[in-house]
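Questions regarding the structure given below will be posed in turn.
A protein chain is absent from this complex, but the other protein chains hold their places.
Chains here go by letter, A, B and C, matching the order in which they are written, and residues are numbered from 1 within each.
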Amino acid sequence: MRETPLSTCERDFILSVIADRKRIDGRQTYDYRKIKIVFGIDRGCCSVELGKTRVLAQVSCEVTEPKQTRPTDGILFMNVELSPMACPSFESGRLSDEGVELNRLLERCIKESRCLDTESLCIVAGQKVWTIRIDIHVLNQEGNILDCASIAAITALVHFRRPDVTVSGEDVTIHELDDRDPVPLSVHHMPICVSFAFFDQGKFLLVDPENGEEKVMDGKMVIGMNKHREICTLQITGDMLLLKEQVLRCSNIAVVKVQEISELIQTALENDKTARSEGRKYGFAESIEREQITTHHTDITNVDMEDITKTNHETMDEEENQEQENSEENKVTILEKGTGIVGEGGRNSWLMSDDDEDVKIEPSIPNKSKKHKQKEKKEAYSFGDDSEEEETVVLDESDLHMIKKVPGSSDSVDLQSLKPSKSTPGKKKKKR
Amino acid sequence: MANDLKTFQPKEYYRKFLEKDVRPDGRELGECRSTVVNIGSITTAEGSALVKLGNTTVICGIKAELANPKADEPKNGYIVPNVELSPMCSAQFRPGAPGEQAQVLSQFVVDVLQNSECVNLQDLCIVSGKLVWMLQCDMICLDYDGNVADACVLSLVSALKNTCLPKVTVNEETQAIETDDKITNNLKVQTTPVSTTFAIFDDHFVIVDPTIEEETLATGIITIVTKEKKLCMVHKPGGTPLKDSQIQLCIDRAIERSGQATKLIDETQCSLDR
Amino acid sequence: MEVDRTSHELRPMTCELGHLSRSDGSATLTQGDTTVITSMYGPGDVRISKEIIDKATVEVTYRPKIGLPKCSDKLKERLIRNTCETVILSGLHPRTGIDIILQEMQNSGSFLSCCINSACLALLDASIPLKYLIAAVTCCISDKGEITLDPDLKQEKKSVAILTFVFDSKDFNVVTVSTSGSFSNEQFQSCLMACREASKHVITFYRESMLKKLSKSV
C-alpha cells in the first residue's frame, strides 16, 4: 500500500517549529524519546521501543562450516527486515534502498567494529563454528529506526546464551539446555548508533528525529559509538554540506547520549537477570501495562467439561448406524500389470476413442440418481514428447466399454480374465 | 441454453443440479471420480506411480540419493516431497520458482507423511551418523482439474510402496561406499494414508472429490487424511462453518474412501508382483 | 515460566489493542507466554493485478522470528488468510485491499490459535465489518489419551496429536481445523467438544476487551 505523503503545510509547519528551536512533540533539541527495553522468554530476544518506534531483535545460533578464508572464526550474520507491519509502504521480501542502507549501517556498526569475539565461536578449526544470526524486525516506524535497531541488536546479543559444547577428539557434543547451562557470547563492547538530523543546510540540528522530522530533514549524520568513546561507524547521508566543526560537535553530543543509553541497557539486563534468578514472572506477557483501557487481562479460565462428556457419548452412538452401508462399489479392476482403476464417476476426457463419433456412455450401475450421462467429445491425448521413455496412452472404444462394464457386473469378477489380451490395444505403453 | 447459464451464472447452474442430488458431470454428491493408478512405469526412478482422479493427473517419481544425516538425528534419513505445478497443467500457473499453491501443497504432503508415520525414517539409515538415504519425491501435476492434494498423496503413497532400494554397505577398511544393485529391498511402508477432499457448496451441500470448477465455486474445502481407520489429518482452512454432523459425515466418507483407495493400491501393486 | 494447570484450563490471556501507531488496527495477544503481534491496513489501495472486482482482497503475511519464512509458514499463512477471509464482509469493500501482518514474538505452545485470535482482535480494533467473530482453541492428546486444552510447548512435545479448531461466534460451528499427529474419530469428537466449550471463553474475552477499550476509564 502506498504511504500518505506529507502535505506542504505539514512540512512548512514542522520546519517553522524547528526554526523556533522547538520540536513538534515537545522535546528539547538533544533529547531522546523514551526508551523501553523488554526481554522475551527466550534468550537473546528483546523488543525495544523508542517513543512509538518499535523493533524486535532475536539472536539465534547454529553449527556450520566456517568460511574458507577464516577457518578459525565464527560467523555473525545480521538481517534487518522492514516488515509491512511497520509502515504500509514497506514490502516484505524485497530489499529496498532504505533496507540496504539500514542493513549496511548496522553491519558496519556491530559486525565490522568487531564487538563480538568471533574467534571464541570456533569449535573445530576449519570444520565447525557457530554462526550467530541476528534477526531484526521493525514493528512500527515512527522515525529513527536505526538507533532503535542498534540498541535492540546489541542488547539481544549480550542477552543471548548459546548451548555449551565439549570437544573430545573428533566428537563434538552440543549440550542440551537442561544438561548444562548455556554460555553467554563474549561481547567486547557495545556500539550504539546515534542519529542527528540536519535542517536548513545544516543550520539546525536535532537528535533522534521522529517520522515527520525525518521526512523534512536535509540529511542525517549517524555516529556509532561505544561507551569508551570509540567511534565505530560514522556516516553522513542526504544531500547537504557540513563543516568539520559540525561533525565534531555531533560526536561530542554522541558521547553523552551513548553513555546514557549504555547505562539504560545495563539496568535493563540487570533487571531481567534478577527477575529470572528470583523466579519472578518475565517476558512479553508481563510487560503489557494493564492499567489502560486498551489492554485487558484474564487469569486462568476453567472450562467446564461436564456436559461435554455427556453429549460425546450420544454422538458416538449415532455413528454405529452409518457404517457398513455401501462396500459393494469398491471393486478394484486391474487393467494390466501395474494399472488399477476404481470407481467410474465423472467425466473424463482422458478416456478417448479413435473415431470422431461421439461415444454415448450408458450408465452401467443401476444407481438411483444417475439420470443420464452427457455426450462427450473425446480428445486425443499424449504426453511426454521428448523424454526418454515416451509413453502413449491410447484407449479405444472397446476398452472404454470394458472399463465401464466392469464395476457394474456381478461381484465375483475374475481379475485375471479381465486383463486385456494381446489382440486388444488396451492401455499400452509403446517405447519408441 | 444450459451452456449460457453455466457461463453467466455458474453458481445457479450448479445449484440446479445439486438440488437434485446430482452433479453436472453425472456423479452423485458423495461419489468420487474414477481413480486410475499406474505403478512402476518409470524405470529410471526407484519408485513411481501415476494417478488419475478423473482428469486430474499427478505423476510421482522417487529418486534415492545417499546423504549425510543431521548431527542431531544421526539415524534418520530424509524424505523430501516436492509438488510441481507447471504451466502445462493449468493456465493459472506461471513458469519459474514454485508459487504459493505449489509450496502449500508440498507442505501439505510433508505434513501428511509426518503425521501418518508412513515411513519410519530410521529405516533409511545405512550407517548411523554417516550415511542415510535421501528420497527425493517429485510429484508433477500433469493436468490440474481440482483435488490435486488427494492425487498427490495417493501417487506418493503408491510410489513409496513401489520403491526398491539397492543394498549399500560401507567397506570398513577403505571407507568406500559399495552399492549392490542385485540385492534390492522394498521400502517398508507402515501405513497407507489416504486423503479425501470435500468441497462445501452454498453452505450446505458437501460434495466429495471436487473438480476445478467445483473448487472455484465452493465456499469451503475440507481435507481429511485417514490411515486405516484412524485419522491423521483434518484440514479445513477457513470457509463456511460446518456443523459437527457434517464433519462427522465427511470423516465417515473419508474412512470409506480410504478402504477403497488402499485396496486399489494394494491390488495394483499385487498385480505387478505376480 | 508456566504455572501448573489442570488440563481443562485456558492460560491467562492479555491483549493490547491499537498500540502500533502506523497501522489501521493492531493487537498484541499473549496466551500464557505465547505472544503474537498483528497489525492490519485497509481497506486501502491494492495492486491492480490482485484487485477483485466484487470484493476486497485479503492478504496475510506471517513473519517468523528467526530466519526467512519457510514452506510451512506459507501453509500457516494460507490457513490464516482463508480463515480471515471467511469472516470479513469483503463484499462491502470491492476493489480494495485488506492486509494483515502477523509477527511471531514468542512461541510457547498453542501458537496457531494465538495467531488467529490476535488477527481477530486486530480486525476488531480496525473496525472492519465482520460476519461474526472467530475464536481459535488448541488442544493436544497425550499418549494416554488425555486431552489438554491450550497446551504449552512442553505439553505439546509430549503429546501424540495437536488439534486446533476455530469456531464462529454465532452457532459455534467449525470454521477451521488444523491437526498434526494421528488420532481416532472419538478423540477427534471429544477434542472438538472441549475446544468448542473453551472457545466461548475466548469470545467473552474479546467482548470484555472491546468493552474496556470503548469505556471512558479503566
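In this text, a contact is a pair of C-beta atoms (placed from the backbone, for glycine too) under 8 Å apart; a residue touches a chain by one contact, two chains touch by 3 or more.
Basically, contacts and distances are computed from a predicted model.
> Can you work out the missing subunit's protein name as recorded in UniProt? Choose among "Exosome complex component RRP41", "Proteasome subunit beta", "Exoribonuclease phosphorolytic domain-containing protein" or "Cytochrome b-c1 complex subunit 6, mitochondrial".
Cross-referencing UniProt, the chain left out corresponds to "Exosome complex component RRP41".
> Specify the shown partners of the omitted chain in the complete complex.
Counting the whole assembly, the omitted chain is in touch with A.
> May I ask which residue of A:Leu15, A:Val172 or A:Ile236 touches the chain that does not appear here?
A:Ile236
> Just name the one of A:Ser47, A:Asn103, A:Gln141 or A:Ser262 that touches the chain not displayed here.
Per the contact definition at the top, the residue touching the missing chain is A:Asn103.
> Pick out the residues on subunit A that sit against the missing chain.
Subunit A touches the missing chain through residues 97, 100-101, 103-104, 107-108, 112-114, 221, 225-226, 228-244, 247-248, 251-252, 254-255.
The working rule: only the chains that are shown with their structure count from here on.
> Could you see whether B-C or A-C has the larger number of C-beta contact pairs?
A-C
> Which integer distance in Å separates the CA centroid of subunit B from that of subunit C?
So the centre of subunit B lies 28 Å away from the centre of subunit C.
> Need the CA-centroid distance for the pair subunit A / subunit C, whole Å please.
Inter-chain centre distance comes to 17 Å.
> Hey, what residues on subunit A touch two or more of the other chains?
315, 319
> At least two other chains touched by the same residue of subunit C: list those residues.
185, 189
> Can you list the subunit C residues touching subunit B in their complex?
Touching subunit B: residues 71-72, 74-75, 78-79, 81-86, 163, 166-168, 170-171, 173-185, 188-189, 192 of subunit C.
> Show which residues of subunit A lie in contact with subunit B when the two form their complex.
Listed in rising order, the residues are 63, 172, 174, 315, 318-319, 322-323, 326-327, 329-330, 332, 334-350, 363, 367, 369-374, 383, 388-389, 391, 403, 415, 429.
> Under the stated contact criterion, what part of subunit A meets subunit C in this complex?
On the subunit A side, the touching residues are 1-2, 40-42, 45, 47, 52, 54, 56, 58, 60, 81, 83-88, 92, 133, 135, 137, 139-142, 281-285, 288, 290-305, 308-309, 311-312, 315-316, 319.
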